[in-house]
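A single protein chain has been omitted from the complex, and every remaining protein chain is retained in its original position.
By written order: A and B. Residues from 1 in each chain.
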Amino acid sequence: MQEVAIILISSVLINNYVLVQFLGLCPFMGVSKKLESAIGMSAATTFVLTLTAMASYAVDRLVLLPLELEYLRTISFIVVIAAVVQFTKMFIEKTSPLLYRVLGVFLPLITTNCAVLGVALQNASRDLNFAQASLYGFGAGAGFSLVLIFFSAMRERLAAADIPQPFEGAAIAMITAGLMSLAFMGFGGLV
Amino acid sequence: MLDSLLQQPLLATLIALVSLALLFGALLGFAAEKFRIDGDPVIDQIDELLPQTQCGQCGFPGCRPYAESIAGGDAINKCPPGGQSTINAIASLLDVPAPDLDAEHGEASDIKTVAFIREDECIGCTKCIQACPVDAILGAAKLMHTVIADECTGCDLCVEPCPVDCIDMLPVEEGIDEWRWPAPAIPSGIIATDKTNPATSEDVAA
Partner (left out) sequence: MNKTWVTPGGIHPPENKQQSLTLPIGELPVPEKLVVPLSQHIGVPATPCVAVGEQVLKGQKIAVPSGPLSAAVHAPTSGAVWAIEERPIAHSSGMSAPCIEIVSDGRDQWIDRQGIADFQHTSPTALLDMIAQSGIAGMGGAGFPTAVKLDPGFRRPVDTLIVNATECEPYITADDAIIRERTEEIIQGIHILSHILGNPDNIIIGIEDNKPESIAELEQQTEDTGINLVSFPTKYPSGGEKQLIYILTGKELPSGQIPADIGMVCVNIGTAYAIKRAVIDGEPLISRVTTVTGEACGINRNYQVLIGTPVSHLLQHNQFDQQRSSRVIMGGPMMGFSLTSDQVPIVKTTNCILAPSHSEIPAEQPAQPCIRCGMCAEACPASLLPQQLLWYSQAKDYERLEAHNLFDCIECGACSYVCPSNIPLVQYYRNSKGEITKAKREKVKSDQARERFEFHKQRIELAEQEKEAKRAARRQAAQQAKASSAGSGSAVDIIAAAKARASEKKADPQQQRAKLERSVASAEMRLQVAQEKLDSAVANSESEEKINALKAAVTATQQKFEQAQARLAEQLQ
């Protein structure tokens, strides 16, 4: 139980993939204008991250390590990620066409989301069992969701507020993200 | 078997990657069948937001074709009867920026108009009845034509076909029931010390 808590706190807060490790910034900036699309995107990414962590762990332990093909990790993980993302895309297209249209190009871009590949590679380089690897994947997704939702809520308020013209749009978003990152780095040393 | 494979890294690589690809390909193929969709319901959602005047000012023969075109990626600022509020609503739905109304397609106007036929001059030719997209003109050949004001959307497609030019577009009167509170003036951002010196701030004079 304590182990589960440590893994989760570590991947959600202390080593937050977006604000502390600076991975996955593309969807973080691109899909955070509206709260609804942010929630949709974070659900999709968490889904992808968890499945990918499990699938890539399986591929790593069952195919790559026995055949001593560790150098193929990057390629095979990308194959796994691409397949899982494509599956997610089809699933979302069927269940929520509006979300599909809103996410637009960012849905296939989860494939190139460095956070997803990052989680897979980090899990592979550590000595974990299947449950721990999945939990890291899920925690990464939860951390991504947390900051994405916070950020989009703030951006929505900023959209209605009176911003000085030079700062409108992407500029104030970047500044906000920077301040959030500063805050999350304060979690260092928690555990 | 494993040992023999380990001796030949190239073969091992090929087998590993190909089998991975096949496995995931099968999964995706299965998913493609299971999650097949027909049509694009977002067109309905866009169509709901358009004002349904069927006037053709956007360049399309009606609101639904324009909705389909928007779903295909067309600009969303081509509808004058909808005005800026419709553009904002579509922009919000599709999560794209909201541009200003494209003046090429017409001017937006706050005053709603409805058609009115001057009955003395009507010759009963039914050309306007054929032109009306919402069947808001009552009449038949050689009989009096009249516009049902409640159903008229103000698209003014009937004005041109009339051979005796007896159709006017009259503004709809907004009485006390339709009156709305005006928006307050946007604060000019004066600071407290401005209030004491009328010369520096024109707001205080109000």
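One rule holds for everything that comes next: a contact is a pair of C-beta atoms (placed from the backbone, for glycine too) under 8 Å apart; a residue touches a chain by one contact, two chains touch by 3 or more.
Predicted, not measured: the structure shown is a model, and the values here were computed from it.
Visitor: I'm checking contacts with the chain that's been left out. Which of B:Pro9, B:Pro51, B:Gly106 or B:Gly139 qualifies?
Guide: Final answer for the missing-chain contact: B:Pro51.
Visitor: Among B:Ser19, B:Ser85 or B:Ser109, exactly one should touch the missing chain; which is it?
Guide: Only one of B:Ser19, B:Ser85 or B:Ser109 touches the chain omitted from view, namely B:Ser85.
Visitor: Which chain B residues touch the hidden chain?
Guide: 47-48, 50-54, 62-63, 85, 88, 92, 132-136, 151, 153, 175-176, 178-192, 195, 201, 203-204, 206
Visitor: Which residues does chain A use to touch the chain missing from this display?
Guide: 156-157, 159-162
The rule is short, and it goes like this: only the chains that are shown with their structure count from here on.
Visitor: Provide the C-alpha centroid distance between chain A and chain B, rounded to the nearest whole angstrom.
Guide: Their C-alpha centroids are separated by 35 Å.
Visitor: Which residues of chain B touch chain A in the complex?
Guide: Listed in rising order, the residues of chain B that touch chain A are 2, 5-6, 9, 12-13, 16-17, 19-21, 24-25, 27-28, 31-32, 35-37, 40-42, 45, 92-95.
Visitor: For chain A, which residues are in contact with chain B within the complex?
Guide: Touching chain B from chain A are residues 33-34, 37, 59, 63-64, 66-69, 72, 75-76, 79-80, 82-83, 86-87, 90-91, 93-94, 97-98, 101-102, 104.
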